[in-house]
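Of the protein chains in this complex, all but one are displayed in their positions.
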Amino acid sequence: MITAPFEYARPRSVDEAQSLLNKYGSDAKVIAGGQSLIPLMRLRLSQPTALIDIQGIRGLNEVRRDNGSVEIGALVRHVDIQRNAMLRESLPILVEMSNDVGDNQVRNLGTIGGVIAHGDAAGDYNAVALMLDAEIITNKRRHQARDFYRDIFTTALEHDEVVTAVRFPVSTGRFAYTKFRRRLYDWAIAGVAVQETGSSWRVGYVNLATTPRRGSAVEAALAGGASAADAAAQSGSDIDPTSDVRATAEYKRHLTQVLTVRTLQKATMAA
Amino acid sequence: MAVTSMIGARIQRREDPKLITGHGNFIDDVNLVNMAHMSVVRSPHAHARIRSIDTSAAMASKGVVAVLTAADFKPVIGGPLPVTNSFVADKKQVPEQFPIAADEVAYAGEPVAVVVADDRYLADDAAQLVVVDYEPLPAVMDIEKAMEPGSPLVKSDRPDNIGWDAAFPGGDIDAAFAEADVVLKQRIGQQRVFPTAMETRGCVADYIPYDNRCTLWTSTQVPHFIRLFVGGALGVPESQFRVVSHDVGGGFGAKLRPYPEEYLATAASKLTERPVKWIEDRTESLQATTQGRGQIFDVEVAAKRDGTLLGLKFTQLLDIGAYHGVFSAFQVVACLLGGGCYTWKAINARSIGVFTNRMSTDPYRGAGRPEATHLVERIVDLVALELGMEPAEVRRKNFITSFPHTNNFGLVYDSGEYAKSLDRAMANIDYPALRKRQEELRAQGRYTGIGFSTYVEICGLGPSSATAPAAGIALVESSMVRVHPTGSVTVSVGTHSHGQGHETTFAQIVADTLGVPYDSVEIRHGDTGDTPFGYGTYGSRSLAVGGMAIMASCHKVVEKAKKLAAHAFEASEEDIVVDQGRYFVRGNPSEAKALAELAFASYGAGLPEGMEHGLEAVSYFDPPNFVWPFGCHICAVEVDPETGGVSIDRYVAVDDCGNVINPMVVDGQLHGGIAQGISQALFEEVLYDDETGQMLTGTMLDYFIPTMAEMPHFELDRTVTPSPTNELGVKGIGEAGTIASSIAVINAITDALTPFGIKHVEMPARPDRLWSMIKEARA
Partner (left out) sequence: MTQSVAMTINGRRREDHVEPRLLLVHYLREVAGLTGTHIACDTSQCGACTVLIDGEAVKSCSVFTVQADGRQVTTIEGLAEDGVLHPIQQAFWNEHGLQCGFCTPGFIMAAAYLLRQNPSPTDEEIERGLEGNLCRCTGYENIRKAVRSASQAMNRAGAEPTAQLVGSAAAPVED
C-alpha cells in the first residue's frame, strides 16, 4: 500500500525540530532512518500528518567517551556502531548486538535514536539501555532508562521531544547476547543479553514483554551465588511474553531460561 | 535425430543479460500513455453481507476517474470466473464466483469495489474512502468443522460446505488388510502455504473503445487461458484480444488461472476508456492470490512382518477455500499417487473437498504430488519403525521394479530404477558412517536424524486420453517453427516460461534438431498475438509436451527441406542424407547444402512442382502417456532438544528426469524446488484467526520465507533413465525437488526424536512445536 500523505520538514537544529513538532501538533512524527516507521506507514498502521526529518541536524551522529560513560548520538546508525573501534572497547555488547539488528540495508539507515524513540520491546538496544541504566538524552531532559519504557511502543517521550543521544556506562566486563529467531534477520523470538559489571551481572530481555525487560530476579539470584541454571529459573518473573505467529508464550518462557543459561555460559567462556 | 551438440550442454541462459542489468520487462514495467491505476477495495471480513457501499467520498477524492462496484461491472463482465470440471467430474456443487462480490463476501480479501485514479498513490488514497457497510456473518475456517452437519455455511446460498466427495478404489482393500501382520494409522497434515512468487500479480488492460479490441498485459503462466476466459467474459473474440506476458517473476502455480483483477482491470479500461494498471502489493497478494496445500490425510496401512506393504487406505480432506480454485481439484491426484514407488495389493482413497471462508487453494509447485510423497514416505517410515527395520530396506523390498508398471488406479509408470537412485544417494551421504555418528552423538545427548524420501511423480500433462475424461481439457501443446529466408529461425510456443529458461533450452533442442547455429534460433512465448494456442506452463509439462511439439515442427521442416534438397540436387528424396543441418546426396557429402540455403530457395522461384513457398510448420503434440521422474533424497538434521531448533547438516539428492537438455538449468530447478519443500517442512504456514477469520500471517514479516542462511548446500547427483514415451527421452524437473523434499526433512526430524518415543512430526516443524512434543514425551 501507499503511505498516507504528510507534510515534510528538514530542520537544521534540535530547537527547530522542536518548534516544528509544536507547529504540526501531536500527529507529527520525527523520522531518522525510518526503518521501523516507513514499513508501518506503508501498511497505513501509522499515518503521521507531518514528518520532521532530523537527519540534517549536525552533531547528532557522534560517539564520545568521557568519565566512564559513552554517549552515542541519536543519528548514529547500526552500521556505525558495528564499525566503531572505541565502542568495541567501551561497550562491546552494543557492537555485538548491532551485528544482529535487521540486515545490511537496514543497518545502513536505522539509528540508535530511532530504536530508542520507537520503544519497541523487540528493539535489541532497548534491553541493553535498560539493564545498564542508560540515560536517554532529549532536547528537554534526561530520562533514566528504567523510567522510560512505559508500555507497548510507548515511552516517556512527549510529542515535542527529540532523542538526541543515549549515554551508557562504559561496560568492559564479560558479556554475551543471544538472539533466537527462525530466520537470520527476524526479530528475536527471545533475546537475552548479559553483561558483567564489577562483580555482578546485568541481564536484559528482548521481545519478551510489551516493553524491554531487565532480568532483575535473575540478577538477584546470581548475586546471591546461584548457578546459571538456578538463576535462569527465576527468569519467569522478569518477563511476560505472549503467544504469536512465532511461538507460544509457554515456549518463550522455557526458551528464555535455556537462553539465559547459554548466554551466561557464553559470556563466561568467552573471557 | 541429429548428433547432439547443444542438447545436454551446460550453457549460460540467454534470458539473463537483460535480467542482470535491470532491463527485464516485468508487469510493473509496462507503462502506457494516459494510463490510470486501479486499487481494489477488499473485504476485511471472512464472511459478511454487504448492506451498502458508499463511493461518494472516494469519487470526490483527488485524481479519481471512477469508483466501480459489482453493479457497474455486471453489464460488462458476462459471467463468472471459470471452474473447469477438473479432475473430480462429479462435484457436489460448483458455486459461481463473479469477479467482484455483490452482496455477500466469503473470504477476507474478496474484492468489493475498485478505484481507478490518475496514479497509484491517488488510487490508494481514494480506496481508503470507500465506505462499505458489512453485516458480519459466522465464518468457518476449519475443514472438519465445516464438514459437520449444522456448520455455518461458507456462503448462505449453499446447501452445505462440501465441494466434492470422490472415491478412488484401487483393488480389493479388505483382502489386502486381511493378510496384514500390522496395521498402523496416522493423521498427516499439509498446512496452507503461500506460493510467494517474488513478483506479485498485476496487469495492464488497454481496451480500445469503438473497435472492441483489447490488449491485456499480465503476469501469468497461461496467457492463452487468460485470453480464452477474460476475452470471452468481456465479449472480445480471440482474434481481437491479445494477452501479453513478458518476463514473469515466478509463478509456482499461483499464476495459472484467470483472476478477478484481470477481469476487473479489463472491464475498468472499457468503462473508463483509459488503459488501466493494477499491481498487487504484497499484503494484498497474501490475501488474494491462491494458496497451496491445505489438506489433512487420515491414513491406514497394512503390512506383513517381513516389511511387505499390502494395503493403503486414506482420506484426503482438502480445504478448497470459499470458491473452487480453477484447478483446485487437480490436487486429488494425491490419491492416485499415494502408493508412491511401491507395489501394493490394493489402495483405497477418498477425497473430500471442503469449502471454508478463506482464499481458494489451487496448485502450488507439485500440486498433489508433494502431498502423496509426504504421505507414503511418512507411512513407510512408520512401518519400518514398527517392524524394527531399516527404512531403506522397507523401501527396497517394495519398490516397483518392472516397467511399464500399471499402478492400482490404472496409471502407467513409464520407466524407473528406484533402487539405483536409493543406492546412489546412500553412497553419496555415506549412510553407514552417518548412522554410526548418530549413535555416538546420542550417547552424548545430541539428537541427529536421517530422513529418506524415495519419490516418483507424474508429470508431462497430459495425454488428452487421460486429461480429457478427468479434466475436460486436452492439455496438448503447440509450436510454430519458421525458417526465415536467410536461415534464422523463429519458434513460437504455447508454453510460457517464468524463470525456467525455456528460451535457452528450447533453442538448444531446435539447434540440434534442425542443425542450425544455436544463436540463429529465437524462442517466442507469452504473447497470444504471436504464438499458437497452448495450455501454458505448469505440471512440469513444458519440455515433455511443449518440447515435443517443437520437435514435431522441426521434423516437418526437415522433411520439407529434404524435398528442397532433392530438387536442388536433382536426386530422389530417398537419397538425401541429413547430417547436422547439412543436406547432401548419399555418398557425396562434399556437395552439401545448409538449411539456410534451402530456406532461401524455399522463398524463391523454381520450386518443385506443387510445392508451396516458405519453410515453416505448426504442430500440436498430444503425448501418449504421462512421464514419471523419480529419485531419492536424504536429509540429515540435528535437533536441539532444549530449543526445538532444527539444523540441516546435509542434503543429498539423486534425481532422474530422463535425458537432460541443460544440466545447469535442471540443477537450478532442483535447488529451488528442494528449498520450497524444506521451507514448508520448517518455516511456512498461513495462519488465520479461527474466530475472526483474519489472516495472522499477512506480511512477509510474519510469513517466513527463509533467507540464504537457513538453506543448506544441496548435494545433487543424477541417474538417467530416459522416458520411452517421447523421442527426446525426457521427463520433467520443475516440481521434483518440492515433491521430494518436505518429507526428507520431516523423516529426518522424526528419526532424530525417536529416542523420545516420538513417531510422527507435523509441518512446519516449528521450534516451539518440537519442544512441546519432546516435553510431553519426556513427561
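Lettered A and B in written order, each chain numbered from 1.
Note that a contact is a pair of C-beta atoms (placed from the backbone, for glycine too) under 8 Å apart; a residue touches a chain by one contact, two chains touch by 3 or more.
Quick caveat, the model's predicted, so the values are computed rather than measured.
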| item | value |
| --- | --- |
| In the full complex, displayed partners of the excluded chain | A, B |
| Selected residue (touches chain absent from view) among B:231, B:249 or B:340 | B:249 |
| Contact residue for the chain not shown (choose from B:675, B:695 or B:740) | B:675 |
| Which residue of B:72, B:199 or B:768 touches the chain not shown here | B:199 |
| On chain A, residues whose C-beta touches the chain left out of the figure | 1-8, 10, 31, 34-35, 38-39, 42-43, 51, 53, 55, 61-64, 73, 76, 79-80, 83-86, 99, 102-106, 108-109, 183-185 |
| Positions on chain B where the hidden chain makes contact | 12-13, 15-17, 19-24, 26, 28-29, 31, 121, 196-200, 247-250, 252, 281-283, 498-501, 664-665, 667-669, 671-676, 699-701, 705, 707-709, 711, 713-714, 737 |
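Here is the rule we go by: only the chains that are shown with their structure count from here on.
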| item | value |
| --- | --- |
| Between chain B and chain A, distance of the C-alpha-averaged centres to the nearest whole Å | 43 |
| Chain A - residues contacting chain B, complex | 1-2, 4-5, 39, 43-44, 180, 182-186, 189, 245, 247-248, 250-252, 254-255, 258-259 |
| Complex interface listing, chain B residues touching chain A | 120-121, 124-125, 128, 281, 283-284, 642-645, 683, 687, 696-697, 699, 701-702, 704, 706-707, 709-710, 766-768, 771-772, 775 |
